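First, the structure itself, so that you have it in front of you.
One chain of protein is taken out of this complex; the other chains stay put.
Then we have subunit A:
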Amino acid sequence: MARRLIYPLYQIGNPQLRIFRPPFSLTLVRPGKEQPQDTVQFRIPMEMTKCDVRNYLEKIYNVPVGAVRTRIQYCTNKKRNHLNQKVKRPDYKVAYVQLVEEKANLRFYLPCHAVTTGSILWVQQQTFEFPDIFTEKDVKSAEGSVEEMQEKFMEDEKQRQKPDLRRGGVTEWFGL
């Protein structure tokens, strides 16, 4: 399944192509440019289409998807390695996925989170914000252990290296 896959030819009237065990993996990325609140940005393999992305997210991740827009990012072939050979950075496809609320049939009943102002029905939009994964946690080492003594020593060293505040930012180079 990993090598170049050739899918059956489609002609009108053929059954819908179904892929069991899709070999495609999506990467959620933090958007480089500012995106609307409900947009999620993915890097997808080149072979996937907008419909594929929608089906993938809906079936595998149970995420209701509204609009999907894709573009192909061309990456440079200009860089050269230590042998002066041109090295190509691989291209990738980017998908911008907009999320919607699940309950789309608003005309028939009022969802609990929907608010009507006048004649227009407003529904709370799903928003997604890329989380900060690499926040450093404060690790307190056990008392009396070697790590604690080492940390204390390092802190003392740093304190010693700080300049004297009474000099008002003037360096030691200037005498007195």
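Worth pointing out:
Simple rule for what comes next: contacts are C-beta pairs under 8 Å (C-beta built on N, C-alpha and C of every residue); 3 or more make two chains touch, one makes a residue touch a chain; residues count from 1.
One rule holds in what follows: contacts and distances are computed from a predicted model.
Of the candidates "X-ray repair cross-complementing protein 5", "Large ribosomal subunit protein uL29m", "1-aminocyclopropane-1-carboxylate synthase" or "Trifunctional enzyme subunit beta, mitochondrial", the chain left out of this view carries the UniProt protein name "Large ribosomal subunit protein uL29m". When the missing chain is restored to the complex, the residue among A:V29, A:C75, A:M149 or A:V170 that touches it is A:V29.
Although one chain is not drawn, the whole complex shows that of A:M46, A:I60 or A:M149 it is A:I60 that touches it.
Remark: the residues of subunit A touching the chain excluded from display are 1-2, 6, 8-9, 11, 20-22, 25-30, 40, 43, 60-63, 128, 131-137.
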